[in-house]
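Worksheet: one structure, shown below.
What you see is the complex with one protein chain gone and the rest in place.
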Amino acid sequence: MSGISKRKFLTQLGAGVGTAALFTSKPWIRRAAAADVTLVGVEWGGPWLEGAKAVAAKQPKFNIQWETHGGGAAAIMAKIKTAWPTPLYDFVAQFDPLYYAWMREGWPEPLSIDEMPNLKDIPAESFVRNDKGQIINVPISQSGRFWGYRSDKAPFAVKKHEDLLDPRLKGQICVPDALQSQNSMVAMFALAFGGDEKNMEPGWDFMKRLAKSGNIGRVAKTEVDFINSLSSGECSVGIWSNAAWSKIADVGPCVFLSRVPGDKIFRTGLLTEGFMIPSNSTKKKEAKEFLNFFVSPENNQLYNEKLNFVPTNLKSGATKMAQNIVFKTSEERKEFAVVFDFVTLGAQQNQMTAKWEQEITPLLR
Amino acid sequence: MVLLALLLLLPLVNIFVESFRQYVPGRIGGLVGASYTLENYITLLHPVYVGYLVTMLWCATAATIVALVMGYPIAYVIARTRSHATRMALLGLLVGLLFLSALVRVYSLELSFGSVGLGRIIAGLMDVSPNSRTYAEFLVMIGLVHHSIPLSALLMTGTIQNINPKLVEAGMALGAPLWRAQLSITFPLSMPGILSAFLVCYTINMSAFVVPMILGKGKIHFLSNLVYDRYAELANFPSGSAIAVQLLLVTLIATYGIGWLLRRWTSEGAGV
Partner (left out) sequence: MRRIFDDIWKIAALVLMALTLAFLIGPMIVAIAMSFDARGYLAPFPPTSLSLRWYAAFFANGSFVSGLGNSLVLGFLATIVSAFAGTMGALALVNNKFRGKAVLSALFLSPLMIPAVVVGLALLIFFSRIAVFDGFFRLFCAHVVVTLPFTVRAALASLSGIRRSYVEAAMSLGASPARAFWDISFPLAKTGIFAGCIFAFAYSLDDVAVSLFLYDTNSITLPIALVSHMRANFDLSVAAAATFLAFITVLLIVVLDRIIGLNRVVGQGLYR
């Protein structure tokens, strides 16, 4: 190329080498103190991170370097997979059904109650076990998803699920898409109309009716989308998690449809969040010790306060907003709480997303 | 140069290869070592995906053209004005807009033109509900235009600056009215700038992600939204790669097709 002299090329090369040298030394980043044991953990940002940091601050032994999930779940999994077996993290926060994705890749480190005594205060059904029967997650929060509406903005008081198809709600409903919580909204529809996670057709039928009715104002892709939609008044009815509803309740009066007797759609879908330890971590013993500390009764309560989630430790207390999804008796649980079969839903995620793209989105008016 | 080519090409090749792999649900990425398949591409022939492509093309093309038309006067004023203050003010506005994060700009557009802002009035004029799909499409176009104008104006300024104003004066001295002199002299000579602006804005609009995601209310999907779902949520890299390849091809064809057309209309085609 004319105009590029040898001198220019060498300058460029020199600049490149210099820059590379600069980056490897990185004088502008302060390193963590070498004295404490440092663990690298991944959490979600915002109130999740605040809660996690608050708990970490209560103990002197471990110095935690926090990394946040910047985007969707697969981003962190892609990083781990491409780096494997080079260790990146000592513990990672995930939720149903990512536990199963991890197990399929063979990543989680098995845990036991002997090594982590605080786990005995957590109900057995919150644990996920690998095919050897070993526990692989440390459950820390339980959240629930349910329908609700802003009573100051909704055209009328929604009482039963048929109301969702009412023409007065045109453009007023904000729903999640198939990627949110493994399409548990449609799964709930399926359960209500005689199907289940393996046979979702009845659920899809109702979803199509809802789409055709023109009542869907927005299909939210993230929790922030949903919160903004309802807080700005764009939509007035929707379904999302307890955490989202607590934010919207700050904006205007809400009615929560988390336990409507006799209605099989206006119930609560439960899901747990927890930590997993990658088996290639170099500090597994320390990570287990730290996580054990994390789920002690006081710490579990502290962590969940900011989130308004239900602590998994039975000895912890829950906030007022979290009471929405606390089901004290087993009859209550049976009638109003649903724990989805996330293994099946997770395996179908790709098909369900394709189905949503192909059959639901075109119907939206 | 070589290093850059390496950085650009190798990942591209990787994506291309990945798009032919099989995907096993629940796992991360494509199955390495298994046989290759065309399935990811065949799925894209489904009329729904063609529909998404058409919507995207329509929105991107219309938005780019509008952005160029709206950006040209600003570029012209920046290039030609004698007032230093005006020049600074306009440049400041354009640069300031660029540094206002895309997310914030999109949300401010949502507030200004959405159902809680001017949306009610505009949608009423269009005789649709502000939460409807038609209006969502309109909003997405507004978003794309708003995003593209600073880019197009800044790109066209440089070229217009280098056009001799005396040429227009000469044209007028020869009897042409101002509008005719501008159209036949300044406009064709600024074609390289217009072309560059078109290329950049069009590619950005075609691979737009945040704008359709938020302003589209989940009813409008651009190809990059589909790709994001597959990459960042599903870990279905093969299908995502196939769509990415499709987007790349479509953008290349559309961009160069329209660029070639534009160049046909003006004989002065200096630059690529």
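Letters are used for the chains, namely A and B, taken in the order the chains are written, and counting of residues starts over at 1 for each.
In this section, a contact is a pair of C-beta atoms (placed from the backbone, for glycine too) under 8 Å apart; a residue touches a chain by one contact, two chains touch by 3 or more.
Since the model is a prediction, treat every value here as computed from it, not as a measurement.
Of the candidate positions B:L53, B:M70 or B:I122, contact with the hidden chain is made by B:M70.
Of the candidate positions B:R133, B:H146 or B:H221, contact with the hidden chain is made by B:H146. Taking the complete complex into account, residues 1-5, 7-8, 12, 15, 19-20, 23-24, 26, 28-29, 40, 44-49, 65-71, 75, 78-79, 82-83, 86, 88, 222-224, 227-228, 231-233, 243-244, 247, 250-251, 307 of chain A touch the chain not shown. Residue positions on chain B in contact with the hidden chain: 1, 4-5, 7-12, 14-15, 69-71, 73-74, 77, 79, 87-88, 91-93, 95-105, 107-109, 111-113, 116-117, 145-146, 149-151, 154-166, 177-179, 182, 189-190, 192-193, 196-197, 199-200, 203-204, 206-207, 209, 223-224, 227-228, 231-232, 237, 240-241, 244, 247-248, 251-252, 255-256, 270-272, in rising order.
Everything below uses one rule, namely that only the chains that are shown with their structure count from here on.
Chain geometry summary: the mean Cα position of chain A and that of chain B are 33 Å apart. Considering their complex, residues 1, 3, 23, 25-29, 43, 46, 48-49, 51-52, 107, 110-111, 114-116, 129-133, 213-214, 217-219, 221, 226, 228-229, 231-236, 239 of chain B touch chain A.
In the complex of the two chains, the chain A residues touching chain B come out as 4, 12, 16, 71-75, 77-78, 81, 100-101, 104-105, 170-172, 177, 179, 214, 217-221, 225, 228, 232-235, 346-351, 353-354, 357-359, 361-362, 364-365.
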